[in-house]
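The structure follows.
All protein chains but one are shown in place.
Our next item is chain A:
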Amino acid sequence: MFKNRIKPHIKIIVVAGLLIFLHFIGVLSPLERLTVKVSQPIFNKLYSLGSDWRKDYNQKNSQVDLNAKVNDLENELGTLVVANARLKDLENENQKLREYLNFFSQQQMNYILAKVTSQENFLDSVKYGQNIIINQGSVNNLIPGLVVINGQGVVVGKVLEVKENSARVCLLINNSCKLVVSILNQNRTIGVTEGNLGLTVKINFVGQTEKINQGDIVVTSGLEKDIPAGLVLGRVSQINNNENDVWQNINVEPLVNFDNLGIVSVVLP
């Protein structure tokens, strides 16, 4: 019975197989490139419509938590004002020292702006789609492994794969998105981040002897090829130490709002 239903349509199945084969030998590439290129403006528009709605929706849902957050932030503001004053002093001092040492070669980063055109959305992802697609690709010198930041310079993720006019970027919360980072504690502890259940980020391979505090800032370490040091990822939100474990269990709260990623920058080597 099943065979009888397939038989009359064998030609279409063969055509489908042929088209897939032609894709793999590259014959269809110009047509595919054209389709992707022509579609990108529509994708941008639709994606921004969808993400605007998602942002509003999530904001409305989280209004209940806002009051508590305002209190926390007011407390934090006081601490930050003090820290800011101290840092300004240090900045002045640093400026003078640089002048004395004639050391002005401040590192300039090359970067390229990209629009987010869509979001991969698999059933096994949690709150956010864990990969985004951007509208810059290998023609703009993008290669896998480059770091992606938002408008404030906070790390969003890492380039996974590159096509001619688009690239696939894994977000920090993706389990397979790994970055070598440095925790800004006394020892500048090095660890490797990994997405945690699609919601937060955890740091692996930090030994039990390292002293980590809640609130410590996490930045890129500079140990990875093509990723500069000092780009902020987030802050340590939770430390669970079990003496029997080899490594500490550290959770990081990302400082980026993954709902609000219309435009990102890719840091070029």
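Operating definition for what follows: a contact is a pair of C-beta atoms (placed from the backbone, for glycine too) under 8 Å apart; a residue touches a chain by one contact, two chains touch by 3 or more; residues count from 1.
Convention: contacts and distances are computed from a predicted model.
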What is the missing chain called in its UniProt entry, if the choices are "Rod shape-determining protein MreD", "Spondin domain-containing protein", "NADH-quinone oxidoreductase subunit D" or "Succinate dehydrogenase flavoprotein subunit"?
-> "Rod shape-determining protein MreD"
Which residue of A:I12, A:V27 or A:L223 touches the chain not shown here = A:I12
Touching the absent chain when the full complex is considered, from A:S51, A:Q136 or A:Q248 | A:S51
Contacts from chain A to the absent chain lie at residues 1-2, 4-6, 8-9, 12-13, 15-16, 19-20, 23-24, 32, 35-36, 39, 42-44, 46-47, 49-51, 53-54, 57-58, 117-127, 129, 131, 133, 161, 168, 175-176, 198
